[in-house]
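The complex appears here minus one protein chain, its other protein chains still in place.
On to chain A.
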Amino acid sequence: MIWVKAFLGAMVMVVGLSAMSHARDSLQRSWEVFQEVHVAADGRVVDDGNAGISHSESQGYTLLLAAELDSPGVFARVWTWTRNNLLIRDDGLVAWRYDPESQPPITDVNNASDGDLLIAHALSLAAKRWQRQDYREAAEDLALAIRNNLVREVGPYTLLIPGSEGFDQDDGLVVNPSYWIFASLEEMQELDPDPTWQALIDSGRELLRDLIATYPLIPDWVVVQADGSFAPTEDLPWESGYNALRVPLYLAGGGVEEAEVPGAFARSWGDEGTPFPVIQPLDGEAEVEFNDDPAYDALRQLLACARQEQGVGQRSLSPESFYYPATLLLLSNLYRDRGFPEC
């Protein structure tokens, strides 16, 4: 079963008023804090909000940040661990879940498609940045494995299967809209020129448009039925939660204009400095769950910059933040510096 994040305990609020200038330095400092707190010496990225396990996603995010922020040493270290411990599947995809407390430590050999995409994306960037043929070959192998194993036509859509096992249904496919990492799909297209990637990008945009026309927010998990209509899944929570809150980030990262989606999220997220709504139920019964980790503010700030608001602050990373919001902060600030440098 693909990971549903659980964050335990309340966060200690450490509000460092963000610097208005020197954005680049701030990002670099945040990246150093991240390495210090979340990346182990052996190259394993530890999800401290999730009982200290690791997964293809945490490795993928870190590799992507290392490639984007020009850290060849960190990249080599994290890639070595990932390759030696997770890249062990027969089909060339990446096993998604590693629990150091278990023996053997791989407790679910299934893959998670967003993890695969992130790793392939990072490898491809790293290959170009540091002229590494070995990274390029690994990126190509992984891209091919994704394209051969994880793409399915359902109704009018070309869909990304969330994991190679367990998502097929008699009448459709369970998908996770937040697995469409548009920047990664663009990178795959450049690396592996094949029309499948563009079809995935187009379908992902269409899927998000159709979902936001149907529901108040983008769900974490949804069934796309054979006729192209949507339905809640049988066993996963019906909510817009920790997964879906990345969707506006990925739209910004890929430079994709789908104004309705970020608009809906921005309205639901409320004001900077208040606890962040991390789980918003879609059935109207359960209560919204909030998280007071200040790193989530970076998501709000990114959308504010996109709306060309004035005087938007910039969060830098506190060592108190858990791995997941820390990652979101780094990516938000990266895309903000790149897309809205004047903000």
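Note that in this section a contact is a pair of C-beta atoms (placed from the backbone, for glycine too) under 8 Å apart; a residue touches a chain by one contact, two chains touch by 3 or more; residues count from 1.
What we mean here is this: contacts and distances are computed from a predicted model.
**Student:** I want to check something: the complex is missing a chain, and I'd like its UniProt protein name from "Heme exporter protein C", "Tetratricopeptide repeat protein", "Potassium-transporting ATPase ATP-binding subunit" or "M67 family peptidase".
**Tutor:** "Tetratricopeptide repeat protein"
**Student:** With the missing chain put back, one of A:53, A:74 or A:334 would touch it. Which one?
**Tutor:** Of the listed residues, the one touching the omitted chain is A:74.
**Student:** Return the single residue from A:38, A:55 or A:89 that touches the missing chain.
**Tutor:** The single option touching the absent chain is A:89.
**Student:** Under the stated touch rule, tell me which residues of chain A contact the chain that is not displayed.
**Tutor:** Missing-chain contacts on chain A: residues 41-43, 72-81, 83-90, 95, 102, 104, 106-107, 109, 130.
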